[in-house]
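Removed from the display is one protein chain of the complex; every other protein chain stays in position.
Chain naming follows the written order as A, B and C, and within any one chain the residues start at number 1.
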């Protein structure tokens, strides 16, 4: 006499490490789900300052990071999205992180302070407020704060993605610091201010460079650039200067300037995005709810979330810095985008 | 008076939806981990036959799939790897799945039976034993078994990856079956047996085609091809005939023929692979443990696992069909590979 | 007192090896100009047979080629177009060309005879009527006719282009014949009948292969393929099976089947084309003049010439084999195309 379906299912699971598809279709599977969420600067800064004073972390600026955990993701140490982490890091004067490299790539956007340094592939880069630095996969890097004041920055890593792909590798450099073999400004020179490049650098060698994009240059370009895009205001993408493509193969980064009073159209797409408010204040309409933001706030928008942005000021620019997993979605042919009508606002985020 | 570190951590978590990086570094985080595992044909076939008799599933061949769940992945309905599911599906004579499409892409490798059909983009494909069929992302498809005997096949989908990327979309076709608008064999003609292509099909249009690769042709090519690769015997990759690249942007598929007595070298790489034994029997050495396999067995090798293969017969070919997430690792620059020495065998898989 | 303009011009030319632009603009410069032209098979075959009997050429089948010289090109030994030569070659039983290689690439389309051979990169290819063989740039090759009957084929080389670019290199193989290191059919196996490829062959290695495209397969594909293009009937391009792109970087080759009574639309484009009638008879309208053609005829259409084609038979297929410099025009961004109305016929070609 045959087993019943429940007996069959149990045996299948126990004996064969398999499950029946029909149970899956009927099941209410609760999966972690990225939620739109905002991490307020007022709160994050307070915690960051307090973390700066914790005696347990003295001298350990590289571990003094507050990692934003998406409330929709259930894992103990989840990131801001499923592919990316973002964290507020505070580095005290005199703190130095020793040289190492890892396959997760990192970016850093300076929130407060001027003059911290990072050394990458033998070149020292100075990081000031608003600057955006790439640490591509497996580039030797070390960094520190030799100024008189604390530095605060936003760290974004593709560590969750690299972990998901089981491709994490880590190495310490044999010395605390790597030797400096290039003069400051070398990479900018090597890419000829974007109009030339060294004969040895061909686009086919698409390993991303450890570029630092200066705020003055980036925001200056946005101020000079006079054309708005439909959904992002006056927006430019930070590029890999050798290939002209995305800044790294796992992350795209964009700086969007909303002119005084500017309001964008609504769209949704399958890339998940982390926004950080670089300047000014305004609001986004996110699946019908208003999300007010101002300088220093960080917020995420999940895949396929309707969104539109507005500058709340009639006199000053508002500037959003954002990173997303767009290159990944494109690479596997799963990027899709839909334009929408202006949304009705039916609620708001805290 | 300042809070203690534990008080700080608790407040950070509760009030700010964030966690401190220093706790993460010290934590023993138990994460789901793909394990090497073998699903024996002897057991899977027995369950498949039994599932074929379950009255609950009468006429529902598209749900009668036994999904292999990697024992290292803790989620209730996890796949064979973190990016791919694989399942044994048994379709009874007369069962038909109605037409639909979804963003997860599927492949099917026929284990038993001849003459089932699938219709994709208006073309009917007949599937016989050993055939390998692509259902690319968002292609309309329906399939069924109008023969007198049950068909058994291996289904592999990139559904876990698409779910991870929050890019799942599904649509039913307005009718049960889609109209057939091309003669049988149309796609093979359209790609001119690999030597020509229709003027309208340019490599730049890289949407993968719903190709069926016939066993006789594929295995025939491997028998004729006289060169062994270092790690895979006589091996050829199934390609997208328009672009010459991987068969789909998320999945690479390879057919490997181990000649009688042939034994490969050892290597490891960051692509995770699902192997299915298409013919013969043999063994793999997996991180020092022997994994014996014979026709119908399915096994997974996680990222960065040492492996080498051997044909156990001195007279007959052994053939492995395998699929992996190689294209994804390549796209994000995280594919790496290492050659090794022949491994010491220190144990074996059940 | 200053020189007059004519004195100035003379001095500039003599002393500075320069000329004044203003003289160029006023000059009626007579430049060589590709004309549409047809080389009739009835005439070419008669000459080919007569050349076969010339005692001066006994045993020298590789030199017994009648090179079509475009009447609009004034140079002593000009080709059929400015980028390509085409020639009728007759090879007597027993004649063998010794092994060599050169940077100009060649293609061969067999007009008459079965069973000649060419050896390329260590593989012997048999060439029968209607077959189309590639000899890519700098591939070692030798060929011969070991059958009982003469073979006649059409040879097309990009030698004028390579000469124009000053990139001609030639080498004799150390032996008369190169060793055969692969079994017959190896390349077709290596490219897995277009659906697979050896693991070592990646599209990035875009050196074209020495493929032979069999007539039965190529014409068979066209008979099975049921979709007409606007300007070329049922048309497929012969491709590089590794990359899916043009068969060679300097030459695109197309086989066009005009179904009984089929007539195409009119267009013009900047690629210059050589047509060879592979089967049947019909006509083209070329800048308003009718060009009747039948099997064996060869004709050229210059850049930016209006053309449309018709099959003269209501019962049989007409098939045009054509080669053009399209890949070159595309590579430099100078390909353009314009669709036109059906042309008024106001005359005809001889």
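As a convention for this text, a contact is a pair of C-beta atoms (placed from the backbone, for glycine too) under 8 Å apart; a residue touches a chain by one contact, two chains touch by 3 or more.
Only a predicted model underlies this, so the values are computations on that prediction, with no experimental measurement involved.
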Neighbouring displayed chains - absent chain, whole complex: A, C
Residue of A:34, A:254 or A:318 in touch with the missing chain, whole complex considered: A:254
Chain A, residues in touch with the chain not shown (by the definition above): 182-183, 185-186, 189-200, 203, 211, 213, 217-218, 221, 224-227, 229, 232, 235-245, 254-255
Where the unshown chain meets chain C, residue by residue: 2-3, 5, 8, 11-13, 15-25, 27, 29, 31, 34, 37, 39, 43-44, 47, 50-51, 53-54, 56-57, 60, 63-71, 76-77, 82-83, 87-88, 103, 137, 161-167, 169, 206-207, 249-250, 270, 272, 302-304, 325, 327-329, 331-334, 336
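Going forward, only the chains that are shown with their structure count from here on.
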Arrangement of touching chains [line / ring / star / complete / other]: line
Classification of the chain A:chain B interface as same or different, half of numbers criterion: same
Separation of mean Cα positions, chain C and chain B [Å, integer]: 44
Whole-Å separation of chain centres (CA-atom averages), chain A against chain B: 31
Residue numbers of chain C (touch at least two other chains): none
